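Apart from one protein chain that is not included, each protein chain of the complex appears where it belongs.
Up next is chain A:
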Amino acid sequence: MATSLGANRYNRQNWEEADFPILCQTCLGDNPYIRMTKEKFGKECKICDRPFTVFRWCPGARMRFKKTEVCQTCSKLKNICQTCLLDLEYGLPVQTRDYALGIKDDMAKSDVNKEYFHQNAEAEIANTDGTVAVGSVGKAQAPSDLLLRLARTAPYYKRNRPHICSFWVKGECKRGEECPYRHEKPTDPEDPLSDQNIKDRYYGINDPVSNKLLNRAQEAAEQEAVAPPEDKTITTLYIGGLGDVVEEEDLRNHFYQFGEIRSIHMATKQNCAFVQYTRRSEAELAAQKSAGRLILKGKRLVVRWGKSQGTTKKDTSTKNLRGIHQYYDPVPGLPGALPLPSEVGSGSSQGYKRGNMMEPPPPGTIQAPGMQGMPPRMMGMPPPMLMMPPPNYGGGPSHMPMPRMPVHYPSQDPQRMGANMK
């Protein structure tokens, strides 16, 4: 128990002194000029009940004066702002951030346990330098995509507004114009967001704001996943957010379980890939199972439906979403191709035939006859019929490492799973 400032400080909780508060941008306000008062041991920390240095300032015109509510030790333990108790990097509640980063922080919460914990924590913090977050937050550093999506980008100054004038709510506000409190309707008392508790918010337990945020994020993820595929002939899935680590192999290894992959087309320049199935049902199954949930090699992948070739979706993303049907050269020396049943109307001019399938010659020898004047590297690359003349397209698909042999059927594709790569 921190009885007085001069009390026995050996192995006991000390009163806290600080020079500068730990605050987030929103709490500080929009004005770059701030006058702040500093009061040593002005109030008790709301969490650890120790007297600490209270800083008080005005975050802008028509804002209420804000002050630090928890001490610096408590704020460093969770890497949060001293006033609003939200994370310093993301501006998210403790519960959300811990959930997204997978941190399970077990702090002592009551009585002597709590005092003991905080007194030790303070000693520990004093030993580190101030740059890295202390405790579990500093250790868990896999920046989660979920976090980045949920995080606020711009400051939210509505938090700094004055509280609602309770006299006005009763109709009794005599101050009228000069009343500094808000003359607005108060929020609904049944709204679960209205009973928040500072201890719950700090420890990340039972926080209604967090719950709401996470639910919303989950719904959004599910929404985009199970969006019913539009055109019934589309069997292509757009996979985005690859980065440089996710390879075609990885995609193949994941997507084979839903059905036979007709082709995988990588567009590493746009960080995306197109996985095409032979059957529509397989594609739908894959979309349902992977969308919003797919993480390969640590990267959270965006799984959406691709568009059939020839049309582009007006998307918010800058990537060209185009479905690409893989074209195969007709087997040389055979009569003309029949149109593929599923591609009626989509303008495919080539197709597969039942014919003799040639033994794929070993890589290294090039089958010259019948080559349609396309350079070997471009073989098997679909000449997409895009409406938009993409300036970057020329370089786009040409970096698929194709061996120099003619591919007439998907099963000849050496990149395909199970292909004999000798």
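Please note the rule applied: a contact is a pair of C-beta atoms (placed from the backbone, for glycine too) under 8 Å apart; a residue touches a chain by one contact, two chains touch by 3 or more; residues count from 1.
Here is the rule we use: contacts and distances are computed from a predicted model.
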{"item": "Protein that the absent chain corresponds to, by UniProt name, given \"Armadillo-like helical domain-containing protein 3 isoform X1\", \"Centromere protein M\", \"Nitrogen permease regulator 2-domain-containing protein\" or \"Protein BUD31 homolog\"", "value": "\"Protein BUD31 homolog\""}
{"item": "Omitted-chain contact residue, chosen from A:Lys158, A:Lys174 or A:Lys232", "value": "A:Lys174"}
{"item": "Of A:Thr37, A:Ser194 or A:Ser281, the residue in touch with the unshown chain", "value": "A:Thr37"}
{"item": "Chain A, residues in touch with the chain not shown (by the definition above)", "value": "35, 37, 61, 174-178"}
